[in-house]
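As structure tokens, the structure follows; a few thoughts come after it.
Just one protein chain is left out here, and the rest sit where they should.
The first chain written gets the first letter, and so on, giving A, B and C; residue counts start at 1 in each chain.
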Amino acid sequence: MKEIGIVAIGGYEEIGRNMTAIRIGHDIVIMDMGLRLDRVQIHEDTDVERLRPSELISMGAIPNDSVMKDVDGKVKTIACTHGHLDHIGAISKLAHKYKAPIVGTPFTADLIKQEIEAEKLQGTKNEVVTMNAGKKMQVSSDVELEFIRVQHSIVDCVFAAIHTPRGVILYANDFKMDRSPTLGQPPDFARLKKLENEGVLALITETTNAGISGKTPSEQIAKDLVWDVLMGTEETKSGVLLTTFSSHIARIRAIIEAAHEMGRKPVLLGRSMEKYWGTAKRVGYAPKSNDLPVYGRRKSVDKFFKRMMQEGKDKYLPIMTGHQGEPGAVLSRVASGETDYMIESGDKVIFSAGIIPQPLNKSNRHIVETKLKMRGARVYDNVHVSGHACVEDHWELLRMINPEHVIPSHGTFETHGKYLSMAEDTGYELGYTFHIMRNGQELLLP
Amino acid sequence: MKEIGIVAIGGYEEIGRNMTAIRIGHDIVIMDMGLRLDRVQIHEDTDVERLRPSELISMGAIPNDSVMKDVDGKVKTIACTHGHLDHIGAISKLAHKYKAPIVGTPFTADLIKQEIEAEKLQGTKNEVVTMNAGKKMQVSSDVELEFIRVQHSIVDCVFAAIHTPRGVILYANDFKMDRSPTLGQPPDFARLKKLENEGVLALITETTNAGISGKTPSEQIAKDLVWDVLMGTEETKSGVLLTTFSSHIARIRAIIEAAHEMGRKPVLLGRSMEKYWGTAKRVGYAPKSNDLPVYGRRKSVDKFFKRMMQEGKDKYLPIMTGHQGEPGAVLSRVASGETDYMIESGDKVIFSAGIIPQPLNKSNRHIVETKLKMRGARVYDNVHVSGHACVEDHWELLRMINPEHVIPSHGTFETHGKYLSMAEDTGYELGYTFHIMRNGQELLLP
Amino acid sequence: MKEIGIVAIGGYEEIGRNMTAIRIGHDIVIMDMGLRLDRVQIHEDTDVERLRPSELISMGAIPNDSVMKDVDGKVKTIACTHGHLDHIGAISKLAHKYKAPIVGTPFTADLIKQEIEAEKLQGTKNEVVTMNAGKKMQVSSDVELEFIRVQHSIVDCVFAAIHTPRGVILYANDFKMDRSPTLGQPPDFARLKKLENEGVLALITETTNAGISGKTPSEQIAKDLVWDVLMGTEETKSGVLLTTFSSHIARIRAIIEAAHEMGRKPVLLGRSMEKYWGTAKRVGYAPKSNDLPVYGRRKSVDKFFKRMMQEGKDKYLPIMTGHQGEPGAVLSRVASGETDYMIESGDKVIFSAGIIPQPLNKSNRHIVETKLKMRGARVYDNVHVSGHACVEDHWELLRMINPEHVIPSHGTFETHGKYLSMAEDTGYELGYTFHIMRNGQELLLP
Partner (left out) sequence: MKEIGIVAIGGYEEIGRNMTAIRIGHDIVIMDMGLRLDRVQIHEDTDVERLRPSELISMGAIPNDSVMKDVDGKVKTIACTHGHLDHIGAISKLAHKYKAPIVGTPFTADLIKQEIEAEKLQGTKNEVVTMNAGKKMQVSSDVELEFIRVQHSIVDCVFAAIHTPRGVILYANDFKMDRSPTLGQPPDFARLKKLENEGVLALITETTNAGISGKTPSEQIAKDLVWDVLMGTEETKSGVLLTTFSSHIARIRAIIEAAHEMGRKPVLLGRSMEKYWGTAKRVGYAPKSNDLPVYGRRKSVDKFFKRMMQEGKDKYLPIMTGHQGEPGAVLSRVASGETDYMIESGDKVIFSAGIIPQPLNKSNRHIVETKLKMRGARVYDNVHVSGHACVEDHWELLRMINPEHVIPSHGTFETHGKYLSMAEDTGYELGYTFHIMRNGQELLLP
């Protein structure tokens, strides 16, 4: 029987810097190489693109892959399940160490290529391969990699099913069980149910929201909430500013639709908006037309605000960066009065995002909101629903695929514990069929 | 110029036991006479129907209307804005002291009549008068009472506009700015906007959710959330139990629709369900047909569960009392194993309600949830949206009717303070145009 | 090499119902048999003394010792480290199954005997043996049991060191590192340091407060806080009521001293006060003299209050049960006006206890405090320090005895995780030298 090892490299004790190696005999598949942004943020003036891997590792910002020296095998493939930084943000720092192609869905692969190009220090030469959800590829003589469609707060997100002689290993980070997504199709339940018949040896899955009761509302609810805030008002002449996740193409498209419904021109503002929207257009997740103005650089953003003030606030719906209060983001600059946009009493500022619960984000958001309110803005917070499965979604997935072993990842010890309680309710046992790992450990599946 | 006094009798320092007297010269209109349930609950074995007014007053359970002795005028009318207990629950204890008719919309008036009949001690003789939203009645030679349609978590809820020689006094407890209600029409914005032209002397309004940012989502969102939980699952054979507010007819009707969609028979269980659904049928808010089984008494509930277990859990969707974990409610009895309903692993229990944030409710809910989970139930909490306006809804109302004076009610000092901050942003000033009152005080409008 | 197994029976996933079996070859020592009170409380009208073990197990109230059937060995000794109910409260329900003596320090042993006598159903025949801190006894040919003095919120608390051929197993539940206790001596650091030289194979230790930073303040701080509240006031004529843990003899003695200093007569009120103070007198932890009035039964409590009201509130300092708001406790009865004690504006009620963070306690405390305040009492909450080690105390113990393996107990998954982080900082590794167990599992020490 082939020995199968699960190597927890990063993300097993925290949210961020995900990296897992799955070893089938001597063949290794690496899943994700992510960045832990809050560990970067606590250092002033850090420019990730100019930092060496060793520095980033000692900061706890990228996975410490030194454990791989002790793992007996060869990396055949690096696969990333979606394009968020905590899943692909360390590619440019670590991938060059492994002579293996990097596989992702089209949107993810495009982002990976951009990251590699932006990197200042490492000359990453790995081939970047595109594979669509629903497809498989051979990793080695007896290992196959399959992508299965799911939903998340970024488009083109997949589960990775690694087919081994001993059964499937399902890598399920991150996802939501969304049956009414506003962009793309629901998760491929039919395929997931078939997996059970093939036999799932192990499930590696996120626990981010495992401590939240019930199920995560559909993205359709988020769309309805945003529309209600935008259109459900008698004060139709006020300025309205909106900020959301740049990578959340579905949300942005819902807002664009709303803008048209309101008779306002949508505009995307900020470098990050430019990057992700450009990617979405290239890959086909956004219309190719150039009807939608997108201003990335500071100068063009400032020029736009000048024009907006001249033409009338009620002519535009600017969608901008800055939902976490990031210093330098467009909304932060508006709040500080650094642009020509003059906030007046009654202007609305809509955060179509929650606060990522880190002290730095809370502080940054507090600063931006305080400044906005002192200028007279009305703030709408958390017009948003999460992209992560809640505990009953996990329950459903677990019962649907019925894995022999479960390994929680992408969470903290606390969230793993919440997942464990749920898993115990359906028969799993800690230490036997349920395995809590710490970064740097390898588990041999019994 | 007629002297106008606002008398804060109850609800100005708490949630519950609302009562306000509005004096125009010597004519008085009393708004609401409510019960503070959490003050009743802290005493064991209290039977409200058998307690004297003086006892309930000293418990802080009903408004202390002794202040009325010092108010120089005659009560002409008692009006109630909706049928929740914190607005009508003291009618049977206090109304008999005033020789005045009680006015409510049809649903509210019906509930008031039932309350008066159930009362064991006082012989309340006041006439109960029905007036629809959109209608007016003469209170005295120069005072008129008008009901204006709004939305809340109970049907047939209104604002009361009291037309006086010095302008309108708008009594706005409780409400939400729901533009897509699932039962009835949105608030009558057209009428509210006209009020501004007539001149609004004072607004008396709730501050319950004034500390919550943004606007309250529509009841449509609640409906979508409930439907998603009920139908968005692959586990379609499990038992499903649901609990929600008995008086929330809109919600119950949405759940009944969902049950039909699922191919399950909806059933209402519990005395309180029987009471409010019966009222809704009588008044026309629920279909008159007898297709929907409603079991109020304990015995008939128990008989139903026996049948359900025989016919199959997947045949029924029981909608029951007990969302706050009330001891003796149907869900509490199920949780304790006192009925024939056997909870099995995977059965769903859906709370289409939030926890009213009082330590007793938290404790009761904890007990019920713990018991349910120990038996294997999956619990879906807070599949719900609030019926109270959030801060931006208040902002809109304030700007729409532009009152000269604002008096916060139906809240605590803390929530009044949140409202004050918002009101200051649009020009009101504490002590001059914004008045914080304590129970037992009279404010003479300048 | 002798096989050594650690069997987690209860308390490994919760606070309460502690029970651990330590198997050395075929010889077994059972540590603690405790009750989980909050699981009893959620059922109305439960009388623990009349419930069968199987019922209490299915309620989650006592350890599920059915796992012992699969453990290959014979129970030689049952040892309890101190007299709290979560350590001895299941003795009368479970001990009779094992033909083995029960060992405890004098205060603990006395309480165990009382429990056995009070039990209504089981005829517990086990011998109860007294052993002082600092002493050892032979358990089997190659196993010895030693008690080592520590401090906790009850007198006569010890660690149990189980000497085996492979080294010491230290069972360290519960304790604080108190260097200035107000009753008894500090923990026996000299002995603990020597243990390291003998070699500690494993440490089993509580994690209750492992999530709290720093170190637990000394009981001396609690005494100073209580004294300051009692004597640091210009209002020296008011009534003062005080409630604290009945079993916390050190605290009670500190309060008695304060009463004398104030010129008030201390009085103990409530059944539980009578029980623990009586035990303390018998064993020598309280003066044998009968100067201190102790009234246990309801009638004698009521009589005392009558006398106190006649003689003057400033003559007495009653110390009573009810710090968690327990219904029926003396303070709850005072709050409800069921005694002759009339609360007047300015009377002080001092809780020399924290709220045990369970929803039921919060609710009960809320009820009692609300009633007290409505009658005019001034409430002093949490005049108290904890009896459980905080994270830096754990750090010290860990470094002092340097065990090969660590097994967290007496806590939740979350608190075990906090302890793990600390232990990792000093070199332990999950799954290798640090072992998280679930109730019902046996760990074979490698």
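Rule of thumb we're sticking to: a contact is a pair of C-beta atoms (placed from the backbone, for glycine too) under 8 Å apart; a residue touches a chain by one contact, two chains touch by 3 or more.
None of these values were measured; they are calculated from a predicted model.
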item: Options A:G134, A:P165 or A:P327, residue touching the unrepresented chain; value: A:P327
item: Which of C:S54, C:Q185, C:S300 or C:N382 contacts the chain that the document leaves out; value: C:N382
item: Contact partner of the left-out chain, one of C:Y316, C:W395, C:Y419 or C:F434; value: C:W395
item: Touch with the omitted chain, as defined above, among A:I42, A:L121 or A:M231; value: A:I42
item: Contact partner of the left-out chain, one of A:K362, A:R399 or A:R438; value: A:K362
item: Hidden partner interface residues of chain C, rising order; value: 177, 179-180, 189, 193, 213-215, 217-218, 220-221, 224-225, 228-229, 232-235, 345-346, 373, 376, 378-383, 392, 395-396, 399-400, 425-426
item: Where the missing chain touches chain B, by residue; value: 412-414, 417, 420-421, 424, 429-431, 436-438, 441
item: Footprint left on chain A by the chain that the document does not show; value: 42-44, 60, 327, 336, 358-360, 362-367, 370-371, 374
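Criterion: only the chains that are shown with their structure count from here on.
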item: Reference chain B; chain at largest CA-centroid distance; value: C
item: Fraction-based call for chain B against chain A, same above half, different below; value: same
item: Mean-CA-position distance for chain C and chain B (Å); value: 45
item: Residues of chain B touching at least two other chains; value: none
